[in-house]
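Pasting a structure here, questions to come.
Only a single protein chain was left out; the remaining protein chains are all shown in position.
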Amino acid sequence: MPPKIGVFSFTSCEGCQLQILNLEDEIPTLIEQIDIVNFREAIDEKGQDYEIAFIEGSVTRESEIEEVKRIRERARVLIALGACSHLGGVNVLKNFHPQGSWLSTVYGRSDIFSDTIPTKRIKDVVPVDLVLPGCPIDKREFLRFVQGLLLNIKPRLPDYPVCVECRSKGNVCLVEEGKWCLGSVTRAGCGAICPTYRDACAGCRGIVEGSNIESLRNILMEKGYSKEEIRDKFRIFNGLEEIQNLL
Amino acid sequence: MSNFIPMPATLVGVRQVTDKEKLFTISLDNGKNIKHRPCQFVIVSISGVGEAPISISSPPTDSGKVIELCVRSVGNLTGAMHRLSVNDKIGIRGPFGNGFPIEKIEGRDILIVAGGLGLAPLRSLIKYVNNERKRYRRFILLIGAKRPADILFKEEVTKWDEDPGIETHITVDAAEPPWNKNVGVITGLFKYIDIDPLKTVAAIVGPPVMYRFVIRELLAKGIFEGNIFLDLERRMRCGLGKCGHCQINGIYLCQNGPVLSYLEAKKLQEAL
Partner (left out) sequence: MDVTVEYNDIDRFILALQSRYNVIAPVSKDGRFIFDLIDHPSKVSPKYDSTLLPPVKWIYPNDEALLEFDLKDAAKIKEITESNKQALLFVHPCDVNAINIMDEILAEEPSDVNYLKRRWSTVIIGYECLGPCKENILCFDKSYHIAYSGFDLFFTDIGERYYVQVASSTGKEIIEMIGGLKKAGFSDKTELFRVRDERKMRFKKSIHGNMDMLSHMLKEAYNDEIWNIEEKKCLSCGACNIVCPTCYCFDVVDEICPDMEKGTRYRRWDGCQLHGFCKVATGENFRKTAAERVRHRVFKKEVYLKKRFGRSGCVGCGRCIDHCIANISLIEIFNKVFDRVREGV
C-alpha cells in the first residue's frame, strides 16, 4: 500500500509546494509509489486520511494553530517543509516591529488583518518529526525524504555548513571579497546555490550544529558591517532561533 | 577490483538477543569462509541505506562458513538490518583491522572485561579461547551490563558462569529482585579476582568512559601495559585507512586497530 501523504500550506509564498511540482521528470514515477490525498496546489481532493503530512508555512493567525494541531493528530509523521515552517521564515521579520507600524508600511493602513499574531514556527505549536529546510526547499532533497520514508530510513540532512558545498564548486568566497554571507554557519544541502550565483547565503536552511556565530560576527564587523546590520542579516531567516544573544 | 565493492551475502539466521540487539548469522554467497581473527570487524552494506562497521561476534574456530554479528539498532544501517529476516541479502566487506593477537598470548592467563555491548566483539575472543582452552591457562571473565535484561548472550553467559574452567563474575548497574549476582560498576568485580600480574593478559571492551577506570584497576594489580588490550570504536567509512574518520592521532583504527595495547594507546592522546 503506498503511503498516504498530505501537503498543507500556512503563511508562506507557497514556493515550496511549487518546488515539489517542479520535479517534473520524477513525478510520474513518484506518484506510483505514494498516494497524495491532499495537496491544494496540485489536486482537488481533500483527503483527511493521510499518514505523512508535509506542512509548509508558518503560523501567523490564531485559527492556524488549531488547524496545525488537527493535522498533527492525524499524521503519523509530520514534516516541516521549508524555512517558514521550520524557522518561521521571513514572516518572523514582523515580530521585530510594532504591529501597527508594519501593517501600514506593507499595506498602507493598519486597521486590516486584526487576527494576525506574532509568527510562530510549526515546532512552537506541535512536535515536528522531521525538517526539510530551505527557502525554497531543494526538490531533490524532497525526493530523498520521500524515498527515505518509503524505505523506513530517517532522511539525513547534511551536518556541515554551506561553505563545504560552495568551496567544492570552486566558487570565489563572498566574504573574502568583503561582502556578507552566512554560508559558514548555515546547514548545507542547497548546493550553495545562492553564493554560486554570487548572492549571499542568508541562512534559510537554519544554523548548523557546531557553528561559531561569534567568530562570523567578528569577521563581518572587520569587513565594516555594524552589529545591527549583522543582526538584521541573521533575522532574515533565523529571527526565532536561539542565537540572538550571540549577535 | 575496487575495495569498495561488497561481497553478496545471505542472512541464514536472525535471532533477538535482548530487546535492543539482534544476532545475525551470515554466509557469503560465493561459499567462501570469512577468515577472521577475534575482534576484527566487517563493513555491512545495504543498498540504498549505506554502510556501517560491525564487529564480528563469532570465533574463527567455529566450523562452517558463517559469521555472527550482534547489532543494536542505533542508526539507519543498523535499523535497516533489524528489519531484515532470514534469506535476505546484504553486502559484506572485510574482515578489517588487526584483530586480537591470539598467538602472542598463548600459555597466558586470560582476563576479559566486557562492559555492555563490549561483549559483542569479545564473544569472538571468549569462544575462541574456550575452544582452544588447552592453549591458555586461567580464564577469567568479568561481565557488566546496565540491567539483567541487557546482558547479551544470556544462555552462553550462564554456561560460562557454570563452567568450572572459567572464573566468571557478572554485575549490573541496577537490578530487580530475582537477580542474585553483583550490583554495581564493573570495576567492583576486581576485588573478587586474584591474578598473577606477570602471567595475565587482559582484553577490555566497553563504553568509552569505562576504559580509564578498568585500566587503572589492572595497572594497580601490576599487569604490564603491553598486556592490556583494548578494542576501540570510531566512526568508519572505508575500512581502507583512507576516509580519515577513524584516525586517532597518527593511526587509522580500521587498519592499525581496532585492538590496541594500552602501551600503544596511551601514546595516542586522542585514544582514551
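The letters A and B name the chains in turn, as written, and every chain counts its residues from 1.
FYI, a contact is a pair of C-beta atoms (placed from the backbone, for glycine too) under 8 Å apart; a residue touches a chain by one contact, two chains touch by 3 or more.
Since this is a predicted model, take the numbers as computed values, not measurements.
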Where the complex has a chain not shown, which of A:Thr105, A:Asn152, A:Ser215 or A:Gln244 is the residue touching it? A:Ser215
From the listed residues A:Asn152, A:Ser168 or A:Ser226, report the one that touches the chain absent from this view. A:Ser168
So which bits of chain B touch the chain we can't see? 1-6, 8, 29, 46-52, 74-75, 78, 88-91, 208, 233-235, 237-238, 240-245, 247-250, 269-270
Per the touch rule stated above, chain A touches the missing chain via residues 23, 25-26, 29-30, 33, 143-144, 147, 150-151, 159-161, 163-164, 167-168, 170-173, 175-176, 183-185, 198, 208-212, 214-216, 219
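Here is the rule we go by: only the chains that are shown with their structure count from here on.
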Taking the mean of the C-alpha atoms as each chain's centre, how many Å separate chain A from chain B? 43
Which of the residues in chain A come into contact with chain B in the complex? 147, 151-154, 156
Any idea which chain B residues touch chain A in the complex? 48-49, 76, 79-80, 83
